[in-house]
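Working notes for the structure below.
Every protein chain but one is kept in place in this view of the complex.
Going in written order, the chains are labelled A and B, and every chain counts its residues from 1.
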Amino acid sequence: MFEAVSFYLFSFLVITMFLITVTSNNALYSMSALATGMILISGFFFLLDADFLGAVQIVVYTGAVMAIYAFGMMFFDTTREVKEKNSSAKVVYTLSVLSALLIVVMFAAPIISSNVEALYPMTEGVGNAEAVGMVLFTKYLVPFEVAAVMLLVAMIGGIILAGKKMDQSLTLISDEDHNEEVKS
Amino acid sequence: MSIGVEHYLVLATVLFVIGLVGVMRRKNLLMLFFATEILLNAVNIGFAAISKYYGDLTGQMFAFFIIAIAASEVAIGLGLLIVWYKRKNSIDLDIMTSMKG
Partner (left out) sequence: MEKYLYIALFAPLVGSLFAALFGASKKTVITGLVTSGLLFVSWVSSVILAAHVFDGNIVHVEMMDWIVAGDLSIPFGFIVDNVSVSMMLVVTTVSTAVHVYSMGYMSHDAGYNRFFSYLSAFVFSMMILVMSDNFAGLFIGWEGVGLCSWLLIGFWFHKESASWAANEAFIMNRIADLGMLIGIFLIYWNTGTLQYDQAFAAMPNLDLSIVLWIGAFLFIGAMGKSAQFPLHPWLADAMEGPTPVSALIHAATMVTAGVYLVIRANPIYDLIPEMGHVIASLGAFVAIFAATMALVNQDIKRIIAYSTLSQLGYMFVAAGLGAYWVALFHLATHAFFKALLFLGAGNVMHAMDDELNIMKMGQLKKVMLGTAVLMLVASVALSGIYPLAGFFSKDKILEVAFSEHSYILWGTLWVTAGLTAFYSFRVVMIVFFGNERYSKLGFHPHEAYPFMLWAMAPLAVLAVIAGFFEHQFLDFVTVVLPGYEFHTHHVEALLIAVTSAIAVLGIVTAIIMYKNGPIKKDLTGCRIYQLLINQYYIPKIYDEVFIKPYHELSRIFWKLDIKLVDATVDFIATTLYKTGEKTRSMQSGNLSQMLIWMVVGLVILLLAAVFYTEAIPMIQDLYSKVG
């Protein structure tokens, strides 16, 4: 009971928020709706007994990713309303309806859903975070480490792309030039 | 009524299609990124639902890594967007046609 109510409530809210994101002409509204949607999705995760995932969703997605978007938005001139010329509205909506139908058909048909079987079954008796930890550091260790390297690369890339005067190396120029740099 | 995996999957589908609409419709590059985020989140829901209903932690792990990847993608994407904006002073998609032909 409780589950059904919260499911429908959350789903209604999430769909509304994302629709605003997609259809609004104001960038600020769009971004805010997106952030709200993210938090509501974490609600779903908690409903699904994926506590760790829900927490990560809030911290990383809403906290970090939306913060980046917010900073990015400050950078561009978003007070202007973006004039959007939608030249092929019919095509867009046809395609979207069609793809929706097809995917639902795929999921709803019993053939596919009956073929799923568990690869790494959950252990009983432990909390979700502990279970995640057990799987993450044993069976998914290599992807974990690779993801760490990837995050490092992304960070360095972000700094280089967005930083000022990134074509000069501070450590390689001599001291007098350095002073000149500082003065200018 | 009990919520089965089909409910979650249909929800994930609907959110995914909303994201598709946004991807196809948006002419502002920043808004395009928003729509991409929606896509990723929809998929996350699907993974988590299947993980719960089939007793397998693989789905949650996948969703976890998707979040990590999405974060780094945003970082680089916005960095590139900033570089582009510095040069062209506009992030309108209809202007970016240098890959024509």
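Convention: a residue touches a chain if its C-beta (ideal position, glycine included) is under 8 Å from a C-beta of that chain, and two chains touch if they have at least 3 such contacts.
Bear in mind that the values here come from a model prediction, so they are computed numbers and not experimental data.
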Option from A:92, A:134 or A:150 whose C-beta touches the chain left out:
A:92
Of A:17, A:47 or A:103, the residue in touch with the unshown chain
A:103
Since one chain isn't shown, list which residues of chain B touch it in the complete complex.
20, 23-27, 29, 32, 93-94, 96-101
Against the chain that's been left off, what residues of chain A make contact? List them.
88, 91-92, 95-96, 98-99, 102-103, 105-106, 109, 111-112
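Methods note: only the chains that are shown with their structure count from here on.
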Distance between chain centroids, defined by C-alpha means - chain A, chain B (Å):
7
Considering only the defined contacts, which chain B positions touch chain A in the complex?
1-3, 5-11, 13-22, 24-28, 30-31, 33-35, 37-38, 41, 44-45, 48-52, 54-58, 60-61, 63-65, 67-76, 78-83, 85, 91-92, 94
For the chain A and chain B complex, residues of the former touching the latter:
3-4, 7, 11, 14-15, 18-19, 21-22, 27, 30-31, 34, 37-38, 41, 44-45, 48-50, 52-53, 56-57, 60-61, 64-65, 68-69, 72-73, 75-76, 78, 82, 84-86, 92-93, 95-97, 99-100, 103-104, 107-108, 113, 116-122, 131-132, 135-136, 140, 143, 147, 150-151, 153-155, 157-158, 160-162
